[in-house]
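With one protein chain held back, the other chains of the complex are shown just where they sit.
Our next item is chain A:
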Amino acid sequence: MSKVVVVTSGKGGVGKTTTSASLGAALAQAGQNVVVVDFDVGLRNLDLVLGAERRVVFDLVNVVQGDAKLAQALIKDKRVDTLSLLAASQTRDKDALTEEGVKSVIDELRTKFDWIICDSPAGIEKGAMLAMRFADVAVVVTNPEVSSVRDSDRIIGMLDSKTVRAENGETFEKHLMLTRYNPARAAKGEMLGVDDVLEILAIPLLGIVPESPDVLNASNLGCPVTLHNPASTAAKAYADAAKRLLGETVEITTPALEKQGLLGRLFGRKAVA
């Protein structure tokens, strides 16, 4: 049975697209048949993060409006053959999507893939609403920072009221993906900690991705971090998150501080300051 996952956050710039690409790649690497769908019509980026920007011919809007067949618009990844992309249109706006059109595309994708990952645009407008509308599971991407947590709370409220599943009174799984986590700043009390965010948002944790140059490098190269640098902490966090989505029990590791003794900490800090 296929699952539709919406990757959402409310706030922009927290890592939705990176998470969609990395989780999608990790699930595909685990042998699953995966399609990642970019719902950010007008501001598409998933193609770029996946390194497929020069291969987009038809997009989601073309399929929704019947200008292209779904098979023509799906772009198969060159590195993992069970990963496909359905890009967003760069020239249209979000009004080009209709609820019936999106439903029929999702229904068709359900017949071909195990996982349909919908990369939501930021905000709470039509594009974000349509991205979550037909989802079975949500991955809420949050940074440990006040504005991101507040927006995530708002989005969680919408997931509980505006999705088809919620309207039918069915269960709706919501998971928290904490990204851009900086263990050093959290330890110093300068950044909200994992427990703080979990207590406030009250949804189960899917994974913690540390702020890391590996993630930026992967985007620069157009290759998801789980493919580009599988040994990195960020890649492991995404691979573990994918396993959890698949129902495996994997212990969550909180990115730790660099090991340093008391003296090292006291004097090491002075050198940095």
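Side notes on the structure shown:
Here, contacts are C-beta pairs under 8 Å (C-beta built on N, C-alpha and C of every residue); 3 or more make two chains touch, one makes a residue touch a chain; residues count from 1.
In this text, contacts and distances are computed from a predicted model.
As stated in its UniProt record, the chain not included in the shown complex is "Cell division topological specificity factor", which appears among "NADH-quinone oxidoreductase subunit I", "Cytochrome d ubiquinol oxidase subunit II", "Cell division topological specificity factor" or "ABC transporter permease".
Considering A:L85, A:L159 or A:M191, the position touching the chain not shown turns out to be A:M191 (whole complex).
Across A:R55, A:R79, A:K103 or A:R150, the single residue that touches the chain missing here is A:R150. Residues of chain A that touch the chain left out of the display are 145-146, 149-150, 153-154, 157, 186, 188-193, 196, 200, 266, 269-270, 273.
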